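The structure follows.
Of the protein chains in this complex, one is absent; all others appear in place.
Going in written order, the chains are labelled A and B, and every chain counts its residues from 1.
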Amino acid sequence: MTTFNNERTLGFRRASRPGVRRNFGELPFMPEACVAVIGLAAMWLMPGDLSFLTRIITSALFVLSLDLVLGYAGIVTLGHAAMFGVGAYAAGVYAIHVTAEPLSGLLMGGLFGGLIALATGAVLLRTHGLTCLMMTIAIAQILLEVLNKWRSLTGGDDGLSGIMVEPIFGVIEFDFFGRVGYLYSLAVLILCFWIMRRLVRSPFGLTCIGIREDRFRMTALGASVYKHTLLMYVAGGIFAGIAGALMAQTTQVVGLSSLGFTWSAEALVMLVLGGMGHLWGAIFGTILFMVVHHFASAIDPFKWMFVIGALLVAVVLLFPEGLVQAIRKLAVRQIARMSKRGTS
Amino acid sequence: MKTVMRKAMVAAAALCLSTGAVGAEVVKVGVIGPFSGPFAGAFGTPFRQGVETYVAMHGNKVGDAEVQFIYRDIAGPDPQKARSLAQELVVKDKVQYLAGVVFTPNAMAIAPLSQSAKVPMVIFNASTSVVVSKSDYFVRTSNTLPQVTVPVAKYALDQGIKSAITIVSDYGPGIDAEKAFSKTFEQGGGKIVDSIRMPLSTTDFGPFLQKIRAAEPESLFAFLPFGPPTYGFVKAYNDNALEQAGIKFLGTAETQESDLQALGDGAVGLETAYFYSGAHDSPENKAFVDALKKLDPNAIANPATVSAFDGAHVIYKMVEATAGKADGPKAVDAVKGMSWESPRGPVTIDAGTRDIVQNVYMRRVEKDADGKLVNREFKIYEAQPDYGLTLGE
Partner (left out) sequence: MELIFSILIDGLAYGMVLFIISVGLSITMGLMRVVNLAHGVFAMLGGFFMVAIVSRLGLRPELAALLAAIGVGMLALPMEKLLFRKVYGRSELQQVLLTIGLVFIGIAAVGTVFGNSLLAVPLPEYLRRSVDIGFRVVPLHRLAVVAAGLVVLCGLWLLLAKTRFGINIRAAVDKAKAAEALGIDTSRVYQLGFMLGAALAALGGILGAELLPLEPYYPLKYLVLVLAIVAVGGMGSVFGSFIAALVLGTVETAAKYLMPEIASIMFYLTMLVVLSWRPHGLFGRQL
């Protein structure tokens, strides 16, 4: 795992150097623009499915945050939903008891997600391997039980309902059809995606990638492994919290399952399907998983589990780097073959 | 240009979707329930069977309108998904009515949608008292927890039982049941020796039953969710010889039909209060069970099946009242105060609360002529309303 793939050394190329041809992904805002275009196209093509599409967006944001933790900090976690759920409840309680203004609600969600990540990460990151994995699960379960018991605040297993959302900027009201909710979520996704991209290309982000690739070498170079992974974990927690808050606002209800093991596991599957370590995989994997789930689970639940299980086994055995990379490699090989034919 | 194109596509799609003769309305009903996952056997499949039995017995037309049921799966309590499904059904599939729902959080999540879109929903299970008040368009055809718990407390007092321990799973319905039982029992002069709340994930009930045995009350009142917890609890009750120690078992839905056979001989003699027994002796029930078996010989008539069956009846009445048009307020008004003879007994939809008022039966588990376990009714508490409101939360 010590190969440096071109994409990862991008940060060293200063795009403003004259005469250097930029990578497609390097053009300013191009990836964000792509997401915007796809998002708007989806809304135009499937206007009746907006609540489903909104769920895809909040899930994609959550899976992106997991990519930061897993793909960039290298921490295998089955408890990431803890931050998502805490962010969701924080935003929900904030909307009910303080103010239903949505943007500050998102910040609340992010704040609490980050705080939980900080508190738990400080303990977690001293451990590795199976122990770390078990602790992530334990922490999420404990938080779930605590929130469950705190019925007066969270509604317990009845869920927190009746979350109102005031108009954005005081002007744009949420409509019944879900259009405003969808566009709001899309905007938040694009903004967060942009921030994450800048984060992973920053010196901090590159150090984290280095740590993931080879811990010992980075330590030799003087980087503090613990500090960097903790900060990336907190970043992951913040974005997970924002995703949770977004979900709370667009569905107006929060349930205990938002902290559950199943949700953490599903996010992991989505990330791995798409491929971790380059953010795009998170988005792609989420879309793929949720679309297939939407259609397949209507047929037969057990067949759905079979499909996902087989897919996972196939991905691990055949495409260990995820489907995005597999497709990209295939595309590259095809293009190379075609250009060779062209010149021969 | 794009909007014209899009309108044309939508019109074409609508044309393709319309079925039946020209002039016939298609009234769609979206049924949301756990058709997959661990609750499918106790709720999802019975929901579908109940609805399909009703359609088999009464046809799928109401006047000029054709009623079409659409089923959407939600495997467990998941408020976000419930709301999404409901929204899709209303906005995309254009259903006029919603139905189903097993879990309270799911119902709570759908309430604001039902209210703002004025879409009536007939609840086939979610039994927490407060649910039906969350939207003016909610109607319930199942039961509420206090409704079935108060009679069992009264029965205990009638039998001269003076002390009890309540032991429930620590979640919304369990706590509701505990409160309803305790209040009624204490009001009648009984003493609640202890109130135990067990974590939902408990698999080993031995310690809890030992604790009860050591405290030596005259009875215990239990409430657990369907499936493995109930199974484990009843087994532990028998294994730890509580009956021999003179501690009577009082419950509500623990012996319901979908789990009853799996409980085995250990369940014989258990007394519970509930609103429906598959063995209920009435011509309506016989007709219902026969039609159900014709549909699927392996089907078991359980409370969820009959709730769905009666729910379909309510929906048909609503369609009839609105002549197949989408008019939420009119539909709900039409069924307020409506009474009819259900397979479970006489029922009424309360005009004020839109909740169901019905008989609650004390039953005992026995073996019938074929050696199968049944809930044999032996006492009727008539026309029980939802006590959740009078007892206070």
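Quick note on the criterion: a contact is a pair of C-beta atoms (placed from the backbone, for glycine too) under 8 Å apart; a residue touches a chain by one contact, two chains touch by 3 or more.
The model shown is predicted, which means the values in this text are computed figures rather than measured ones.
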item: Touch with the omitted chain, as defined above, among A:61, A:245 or A:315; value: A:315
item: Which residue of A:123, A:195, A:221 or A:330 touches the chain not shown here; value: A:123
item: Residue of B:63, B:207 or B:337 in touch with the missing chain, whole complex considered; value: B:207
item: Positions on chain A contacted by the hidden chain, ascending; value: 1, 70, 76, 78, 123, 126-131, 133-135, 137-139, 141-142, 145-146, 149, 261, 265, 268-269, 272, 301-306, 308-313, 315-317, 320
item: Those residues of chain B which, in the complete complex, touch the missing chain; value: 37-38, 40-41, 170, 196-199, 201-204, 206-208, 210-211, 213-214, 227-228, 231-232, 235, 239-241, 258-259, 262, 264
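In the analysis below, only the chains that are shown with their structure count from here on.
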item: Chain A-touching residues of chain B, taken from the complex the two chains share; value: 2, 6, 35-37, 40, 72-73, 75-84, 87-88, 91-93, 104-105, 108-109, 111-112, 116-117, 128, 134, 170-172, 199-200
item: Contacting residues of chain A [partner chain B, same complex]; value: 44, 48-52, 54-55, 145, 148, 155-159, 161-162, 176-178, 247, 251-258, 297-298, 300-302, 304
